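With one protein chain held back, the other chains of the complex are shown just where they sit.
Our next item is chain A:
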């Protein structure tokens, strides 16, 4: 599996080059990538279906408990299949849809990275690896939402999604670390059998709160739902893929995955149940005033995400069954409808549902596809969505205390979902034809095939539910509940309360739809007062943060280098001096006065150069004097046997002088020399730093310097690091990960310098 993921990242990196080469037919090339991955996972299907589990582990940073361990069981195989199958439809579709965009090659890079990361997320068997892929999906989602980065709304939405999901991601990491503290391992498999230990631990409430915060932000649960409708700024294939079928289900996956190990308590179940049902009801109502096809779909997605979360909260075997069927059904029909919405936008030039109508003659295939997916979404026999909704109702009805209010909420929410379906799946195609900005034609094959296949799969799974779903359900239930369900999935149960509820839902949905159409235009534009909207709180938080940042920048970063230096030096001295005086009586100062002639000479040169440096009236002279001090110190390093440090010092000093000379041109002469009071201040600071350094040196030399590390590195350098230069072996081998971090920081610093110097608006100096 790690090999498949490695191939995934490599293939994504190749995408921009291949796109440039095969522009026209790139869709057909791109689709092979998810199909290949899909085949790679499905070859394990017989093994997993028989109850087997595929495990794989490569140590990465074993000392930190981070291993590249992966696990393929029913749950992850189901998700992997959804991700790659819908990925195939989306990749093919995007091959045609993205043609008009600039940098479409980059789009395929991002979406390929996303697909691979999402696969990594559902396969990960190590919490920290899972977190890494989790963050990668957030980042690729950020890049994809902001793909039209010339539009301010795109950038804003991308940032919003990143901040909300990224903030949740941090909480998730904290939760994982606490969980690791409790169990002593970050391996997911190691959690098995520790349920008692975890749930009775004092950290347990914190673990639940943090992990659920991560899951709720990612899966856009109320009150974090607001980023998802805004994420519709992304190109439509992205909305179909990330923001309905896959990424937003990551939080749900996590809750399902951990349900067995840390769930089962009232705290866990109730939190999930309440968040889920609130999301299901509230967000579906928000769809009432929406007019944009994609926004309508986004609100119904939110409602479904809430329903899925609610089912996990109920947690009964029947609820898990409903969860599983509904999950698959939703991915299939919602992916399809998003792609249909994209086709409509592409062909007519508008996504405003009020402007669309009567397209059935011009776009017959799209009409059929949309109808098929819509029937599934509304829960009509014989599609898989029907089974999904039936099972959801049935599992809610099973509840004793909360059954009645929850079933009311579920029916109400689904009525709004039916309204959305009527608006998106039928209204654009039926009725009288309307004038649109573009003249619509049937979409090209690449844009018909993917959604068509997904819609047909919805029918296939509805007619033959035992084909794939039942087997995978059985195995997934083992992962979620650790018990076998033994439940059969049937399309038709006969006429019972649940079926009646289904009819009520359809009827109520039709009613809401009629009501919406009957309302005057202006009623749809009524807005909710800001303060009760969670997005208002988000905006205020961001504004407030920027205000504080501006204030703090004015105070601390005032642009005067001398102030920065004063702050840095004072902080260093005051803290360290305190520690020094605490240990003063342990110091026995016995300076060694045996000096050689050249040491004296060097000291003399340094003192003279320093004197020149501070008294000089010209910059050039100061720079040269500073260079002299630097080189002299380099020579001291040579004398005291630190040739590596000396070599680096010499190189740095040389470059320093060059940099100074470059800057020097641009600076005015010393027009204003410091006044006497400033000089006194500077002298005091310089003097105290000098005394402080002297003290430190005396202090350090008065102790016997012996350290295990020194001996270890000196001894291990040649046999283990294969080098005699201990300093270098430490840098590139023993502590190479530190060096890697440092050079990464350096590279970012170079980008910063470049941005500051070169990317300013023209004419600004």
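One rule holds in what follows: a contact is a pair of C-beta atoms (placed from the backbone, for glycine too) under 8 Å apart; a residue touches a chain by one contact, two chains touch by 3 or more; residues count from 1.
Please note the rule applied: contacts and distances are computed from a predicted model.
Student: When you check the chain that is not on display against UniProt, which of "ADP-ribosylglycohydrolase family protein", "NADH-quinone oxidoreductase subunit A", "Na+/H+ antiporter subunit B" or "Multiple sugar transport system permease protein" does it turn out to be?
Tutor: UniProt lists the chain that is not shown as "Na+/H+ antiporter subunit B".
Student: Can you tell me which of A:544, A:643 or A:690 touches the chain that was removed from the display?
Tutor: For the chain that is not drawn, the touching residue is A:643.
Student: Among the options A:50, A:202 or A:662, which residue touches the chain absent from this view?
Tutor: Touching the chain that is not displayed is residue A:662.
Student: Using the definition of touch stated at the top, determine which of A:39, A:568, A:639 or A:750 touches the missing chain.
Tutor: The one listed residue touching the chain not shown is A:750.
Student: Please pick, from A:408, A:654, A:678 or A:702, the residue that touches the omitted chain in the full complex.
Tutor: Once the missing chain is taken into account, the touching residue is A:654.
Student: Touching the absent chain: which residues on chain A qualify?
Tutor: 58-63, 68, 643-644, 646-648, 651-652, 654-655, 658-659, 662-663, 665-666, 721-725, 727-729, 731-733, 736-737, 739-740, 743-744, 746-747, 749-751, 753-754, 757-758, 765
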